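Take this structure first; my questions come after.
All protein chains but one are shown in place.
First chain written, first letter: the chains are A and B, and each begins at residue 1.
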Amino acid sequence: MSAAAPHAAARAALREVARWKPAEYAFWAATAASWFLLPGQHLLLNEIAIFALFALSLDLVLGFGGIVSLGHAAYFGFGGYAAGMLAQAGYTDPLLGLAAAALASAALGFVTSFLVLRGSDLTRIMVTLSVSLVLFELANRLTWLTGGADGLQGITIGPLLGRFDFDLAGHVAYAYSLVVLFVLFLAARRIVHSPFGWTVRAVRGNALRAAAIGLAVDLRLVGIYTMAALYAGIAGALLAQSTQFVSLDMLAFHRSADLLLMLVIGGVGYLYGGMIGALVFKAMQNWVADITPEYWQFWIGLLLVLLVVIGRERIFAGSLVLARRAFGRRG
Amino acid sequence: MAAVLTNLFDGIAYGMLLFVLACGLSVTLGLMNLINLAHGSFAMVAGYAAAVLVNRYGVPFLAALPLAFLVGAVLGAVMERTLYVHVYRKSHLDQVLFTIGIVFMSMATVAYVAGSAQVFIHLPGFLKARYVVGGVSMGAYRLLIIAVCGVLALGLQFILARTRFGSRLRAAVDDPVVARGLGIPVDSIFTIAFAAGSGLAGLGGALGAEVLGLDPGFPLKFMVYFLIVVTVGGSSSITGPFVAALLLGVADVAGKYYVPDLGAFVIYTVMLVMLLWRPAGLFTRAGGR
Partner (left out) sequence: MNAALEIVGLSRRFGGLVATNDVSLRLERGARHALIGPNGAGKTTLINLLSGVLAPSAGRILLDGTDITALRPDARVHRGLVRTFQINQLFADLTPLTTVGLAVSRRLGLDRQFWRRLGSKGEIVDECVAILERFDLLGVMNERVGALPYGRQRLLEIALAIACGPRVLLLDEPAAGVPEGEREGILAGVAALPVEVSVLLIEHDMDLVFRFAQRISVLVNGSVLMQGSPAEVAADARVREVYLGEEVHG
């Protein structure tokens, strides 16, 4: 064997980790096809795409950064309010709103990330929870600004790119959300396979050692947390724009809890988990809504309990493992 | 001045109630390191049970209190043995998911059985009396709360510090493996601690139904309050959570009275500041690791 063989093998191995798997092509092909094949479902699908983005954001924090957050709705709602207020103020261009929401939520994420740097899981859970509660109370009390419990009224969103008006069937909205989701996914995918992404994994895996190989642990977490907040803000803005409404509900605790469930259904740490989970979650919600809409919460609770007691892997009968393998999660 | 003292009095009653409600959590969360966000569910279910007993079956209010304790304790023991045992060793994420699941299920179940409106317990006439001492108006009901909770706090302190059970509990928590080796029945001690904590929450839920308001949103509404008591108070003694609960009670009552516009904002902010002020040390006892 020549001396070049190990080099080639190592290069190939590193390339392989980041290579697009067939299942990924299939996933996005199916996603794109849904726009053409399911025109009657665009409203629902739009919501799924938005939650997929939101869950992708939580995956960055939890799956890659290792931070258990119980208040991720803070950034979702903040982005929603930012986009909504901008539109209320007369700046109705959707992309402008998206950018504003991204900036606003990223700024909030950056500032609050310093609060979750240290401490146990428990401290972080409580800090993230408190941040979202504080924000909720603020939105609830600053009625003159946020409309309080009534939410932001009278939002009108201009046409996308100055040409495509948002329609009631959600055709434009779904296409818009899908493209945003895809672009942000691509960016996230690049980032998690970059040296920065690997350092974030290293910090989650062992912060003591990460520091001992010269990584500034805090900066990594601040970075990934801020990025995740940006994603969540964009997701919130998408929801605000496509429903032309922003309410306190966007900041509510159950949002954060539902989000955790979505991510956990699909599995953490390989980017697709949140998106698959959002799909499964919304599909279930839709299905239960046909039978007993009032007691949806009960079934969610039961699912959470079973998920933990029986074990996530066992419930989904290996489909999780298969999905991970298909979409490629290798260390 | 009298108004201030009256508020202080109400705040103390509220705080002592919070202590009784949350002290079980300080054992499970602070000592057993189990993130139990569903602690309030036990209080709610027992509170509802007491309401049914009193309102429908005419059980005297005072007699319903021990029964509420029993409901909470039995429920706690059963849940601990059947479900919670599976999550002691799981990750914190799993514990969060699991206990949120319990919260959601209990909320939906209570809403299904009893409706989503707030439920009141008929208080006996003598608890509606008010006494004015030196201009301070004190309700008999709140006096009862203070008396019951005060006795319970002293009793707890005694049990934990002076009895064999207390020392065994501390040993089991410090190092379950060693404790097991010494022949201490760690599992049953955990069950008893969990059940007692749930029982106290149940008693608190019944006793404080009028102050707290019983509705299906109870577990979520008070989750944060309980967490604050444990966070701020720490878990190395009973005194910490007790003081924290009193402060929280007084601050909350005063906040609602003097700055009603801010609502719970003050409390949440205080919690955040506390968390940041003593980040890692909150749940680790001094020197412990």
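The rule is short, and it goes like this: a residue touches a chain if its C-beta (ideal position, glycine included) is under 8 Å from a C-beta of that chain, and two chains touch if they have at least 3 such contacts.
These numbers were taken from a predicted model, which means no experiment stands behind them.
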- Can you list the shown chains that the hidden chain touches? A
- Touch criterion as defined above, residue of A:Ala89, A:Leu168 or A:Leu208 at the omitted chain: A:Leu208
- Note on the structure: Residues of chain A touching the missing chain are 6-7, 9-11, 13-15, 17-18, 190-191, 193-199, 201-202, 205-206, 208-217, 330-331
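Definition applied: only the chains that are shown with their structure count from here on.
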- Inter-chain centre distance, chain A versus chain B - centres from mean C-alpha coordinates, in Å: 34
- Item | List of chain A residues in touch with chain B within their complex | 62, 68, 70, 115, 118-123, 125-127, 129-131, 133-134, 137-138, 140-141, 253, 257, 260-261, 264, 294-295, 297-298, 300-309
- Per the touch rule, the chain B residues reaching chain A in their complex are 29, 35, 83, 86-87, 90-98, 100-109, 111-112, 220, 224, 227, 231, 261-265, 268-269, 271-272, 275-276, 279-280, 282-284
